[in-house]
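One protein chain is absent from this view; the other protein chains keep their places.
Let's turn to chain A:
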């Protein structure tokens, strides 16, 4: 067996005039977990699509275990060499787990499909990889975690011993991430090789042995994880010395004036939550995916109807379950998922940024200048306000969502996962915006699992099963907070 599971050499890829990969390489040793990190736009996704046979490089070569890669047209040959679990699901939601595992080979070589045999094969396959999922259930009923495991099992059953995980942890909560890592380690012991892509550098240290950094379409460094300190890694990614520079905001002026008052609010998956935010105060909401923190924030913004309780801004009660009313009252929101709720991808930056605030008449010139202002104020890397947001990288798209939330100069900001799936630089700039807005006297609620996001907050409330269980003042310790999020009591 060859020493390397996958090797790419001298790979160059252009899209139009944009150089996506510039003479890069990667060597992934068999049996290791190899991390690929870089900012949005560094070329990671392009490399993945080349390593999985979705795209042909303009120059360069790819080999698996010493064999040259098959031609792009032969997708079944590619699948025997390499499998990829994307952020977006590649399973068919309305088919059963069993059928998804053997999709396009349901007949198991027999010509006619025997459903009984298919279920039996699926059960034994799931058992082999220790995936506790009923093969007869529909994939649409699975959790994200279970769905990923099914995808991994399917990949391994096709014969691939090299698996690419493209931001697998982005939609998982803490315990699920740990379980995924345990599984990666045990599969690694059985000889499976992983290429692991993540924006969370901590995860790289936890689960990988080697790390490769790309920046601006070029290969920067490949080194054993043990020899790369976190600041070195961030420097390699950004080209600038120093770690993540998040404003902690502990010098923010405080005020006694209450802006947002939530009293005894109950709704989907949470009950009886009261909180009040003063001018210039940033409140963090943490908790597992099932804690009800997202639902609470969405209820405050009017995306969901409360069943009990009231929300008021500057003393006046806001009608529940009514987004226009919330906007009018001065609540701005960055919704949970920018693709699902945040942006209309085919529309321009200007149009997306002004969507909540446009008057009855929309003058294109005024809209364009509002778009230009947003681009300048929120540091969006774009060609101009007319550019469709679908062209932008994740971090820049998120800045447009932020611009929209702030467009009406609201007095309360509700930010749900404001830095999800964005690179280090964009994260700094987005959190900088939160800090700056708080300094201007806005109150903000930041809902996030990421400790970096919560560091900008004055206090952090931890939700568990729909109730506030702990409150941390500034200066909390990571371990303490994580323990509270996981529902473990700590003294």
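Convention: a contact is a pair of C-beta atoms (placed from the backbone, for glycine too) under 8 Å apart; a residue touches a chain by one contact, two chains touch by 3 or more; residues count from 1.
Everything that follows uses one rule, which is that contacts and distances are computed from a predicted model.
Q: Can you work out the missing subunit's protein name as recorded in UniProt? Choose among "Simple sugar transport system permease protein", "Cyclase family protein", "Thiolase domain-containing protein" or "Succinate dehydrogenase / fumarate reductase iron-sulfur subunit".
A: Missing chain, UniProt protein name: "Simple sugar transport system permease protein".
Q: Tell me which of A:54, A:138, A:323 or A:482 is the one touching the absent chain.
A: A:323
Q: Of the listed residues A:71, A:93, A:159 or A:364, which contacts the missing chain in the full complex?
A: A:364
Q: Specify the residue from the set A:281, A:351 or A:458 that touches the hidden chain.
A: A:351
Q: Which residues does chain A use to touch the chain missing from this display?
A: Interface with the chain not displayed, on the chain A side: 16-19, 41, 215-217, 238-240, 301, 303, 323-324, 326-327, 333, 335, 340-347, 351, 355-356, 358-364, 381-384, 386-387, 391, 404.
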